[in-house]
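See below for the structure under consideration.
For this view, one protein chain was removed and the others were kept in their places.
The block that comes next holds chain A.
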Amino acid sequence: MNALEKIQRQIQWNRLVAVVEEQAQIMIRTAFSTTVREAGDLSAGIFDLQGRMLAQAVTGTPGHVNSMMESVGHFLAKFPAASMKPGDHYITNDPWLGTGHLHDLTVVTPAFRNGAIVGLFANTAHVIDVGGLGMGPDGRSVFEEGLYIPIVKCFDQGQPNETFFDFVRMGSRTPVELEGDIYSLCACNDAGAKRLVEMMDEYGMESIDPLASYIFDASLTATLDEIRKLPKGTYRGTIKSDGYEAEVTLKAAMTIKDDEIVVDYAGTSGLSGRGINVPAAYCRAYACFGIKCVVAPEIPNNWASLAPFRMEIPEGCILNAPRPYPVSVRHVVGQLLPDLMMGCLHQAVPDRVNAEGSSALWNPPLRGGAQVSGAAAELPDFEIITFNSGGTGARPTKDGLDGTAFPSGVRTMPVEATENVAPVIFWQNQIRADSAGAGRTRGGFGKIMEIGAKGEAEFAVNAIFDRVANAPKGRDGGGDGASGWVGFTDGTTIRTKGYQVVPKGKRLLLKLPGGGGMGDAKDRDRALVERDVADGLVSPAQAKALYGA
C-alpha cells in the first residue's frame, strides 16, 4: 500500500463515522416517539456482510450500541445477504435477537452498489408503546410485555408489508407514532446506504472489506495496547440492586490478561419472576461500556475494539435471562454494570475510575384516564415517560455531575413539553440538597421531583426505581450518596417497582439518589465546601458533620 492509500483509508474511516452520524441525526429529526427525538434513546451503525460493525454514530446510548452490534448477525442468519434485495428493510424487537426488550425496534437495511450488496446499515430506537402491560416491571413473561416482532421484512423491495403494519397498528396504544417511527428508522438507513455508495464511487471501492480490515486491525491493536498497560490480575467486585421480589446481588471477577479482559459473573443472583431480568447481550453491552470508558475511551466502537472484552455469564443468573423470561425494564439492573466494572478496575487503576453513581435511570412511566380509573376517569387517556437521573459518582479529580445520565446516554425532556402532551403537572424538578456522597471530591447531587395530575386527579405510575435500599457507594473513604426515596408528598412510601395508583388529591414524590464520594472528606478544599454551603447544596449542619467545616 502506498502513502496516498494509507491516507485515503483514514479519510474513508472518518467518512464512515460521518455517514452513521447522519443516519442518527435523520432518525432524531423524523422520529415520533419522544424517547427517540427528545431523549436520544437510539443507536446507528454500519456493518459488513459478515455482520461485523465498522462504525457507530457518536449520538446514541451504550445499551443499544453494543447489543445492536450482535443483532445484525441474527438477521443474517435468517435472511442471508445473498437473498436481500434493494429496497428491503428487516425489523425485529425480539429481546434476544435485538437489544433486550420489546420496546426497542432494530431495523437492518442492505446497501447496494451497481446491483451488488456491499454492506448493511442497522439502527435501534426505543419506542413509546408496544402494547402489553406497558413499560414496567410487572410482566411474568415476555408475552405480557407487548407485541413480539420476530425478524421479518417490513419493506419488501420498497413496498410496505401491509400485513406487518396491520399487526403493528393494532398492537399499540400509540399506533400512529409506532408506524411513523418504523418509517423513520427505514429512512435513516436508506440515507446511510446512499452516502456509503457515494463514498465507494468517489474512491473507486469495489468492496468495503479492505477498509473493514484496516479499521479492525487499527482498533484491535490500539485496544490491546491499552489493555497491556493495565496491571494483570483478577479483581473482584459486588454491587446490589433493590430487585423486585428480593434484593439482587451482581458479582464479577475481572481477569486482565495480556490480550483480553474476561469477566466472570459467577455468584450473581438468579432470575427474577418479573421484568428486571437482563438478556446476555444487554449485559455485555453495558459491561463493555463500563470497561471501555476507563480502559480505552478514545478508541471508536466497532467489532474489533470490543472483541477483547469477553463475558462469562452463567446460565440461570439474572444477567443471562432466557426466553421467555420477562425483561421489559432490564436497564434497572443492567445500568449498574459499569459501576460493577469500575469497582473491579478500581483495584487495578484507582486513579482512573469513578465512585458509584445513581446509575439506573429514574424514569417514571405515567398513565391516566380510563386505563387507570375506569368509568370514573376525570382525565383523557394518556401514557407518558420522562427520563430522569440522579447524581453521578465522584471522579478522581472532579466532583460528580448533578442530575446527569450515566451510563445511559439519554437526555431528559423539558417539563413544559411534557405538560403539553399529557395532563400532568410537575410541581418540583430540582436538585436535592445534601444528597451527594462526601469526599475529597464529592458525588453529584440527585434530584427531587413532585408530580401530580391536572386537577389532582387519580393517575398511576409504573415504578422502576432502584438504589432505594442500596445507596451508591463511595470509594477510597468517600461517603455514600443519599439513597433514593419513592412515595407521596404526604410521606407515604410506595414500592420501588411495579404499577401503583396515585390516589386523587395526592402527588408522587421522587427523591433521586446522589453519587458516591471519593477520598477523605477532610481533605476537601475548604473553598469548595463553603461554595456548596453558599449555594444551598450542602446544609451547614451537614458541612460540619461531614467536612468538619
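Going forward, a contact is a pair of C-beta atoms (placed from the backbone, for glycine too) under 8 Å apart; a residue touches a chain by one contact, two chains touch by 3 or more; residues count from 1.
Heads up, the rule we're going with is that contacts and distances are computed from a predicted model.
Student: With one chain of the assembly withheld, which option in "Ferredoxin", "N-methylhydantoinase A", "NitT/TauT family transport system permease protein" or "(2Fe-2S)-binding protein" matches that chain's UniProt protein name?
Tutor: "N-methylhydantoinase A"
Student: With the full complex in mind, choose from A:269, A:412 or A:470 the residue touching the hidden chain.
Tutor: Spelled out, the listed residue whose C-beta touches the missing chain is A:412.
Student: Quick one: say which of A:293, A:318 or A:385 touches the chain that got left out.
Tutor: A:293
Student: Touch as defined at the start, partner being the missing chain; which of A:26, A:69 or A:278 qualifies?
Tutor: Hidden-chain contact among the options goes to A:26.
Student: Taking the full complex into account, what residues of chain A touch the chain not shown?
Tutor: Touching the missing chain: residues 2-4, 6-8, 10-11, 13-15, 18, 21-22, 25-26, 28-34, 36-38, 40, 58, 60-62, 174, 176-177, 179-180, 183, 187, 190-191, 195, 198, 202, 218-219, 221-222, 225-226, 292-294, 296-300, 352-354, 387-389, 395, 397-398, 401-406, 409-412, 414-417, 419-420, 425-431, 447, 450, 454, 534-537.
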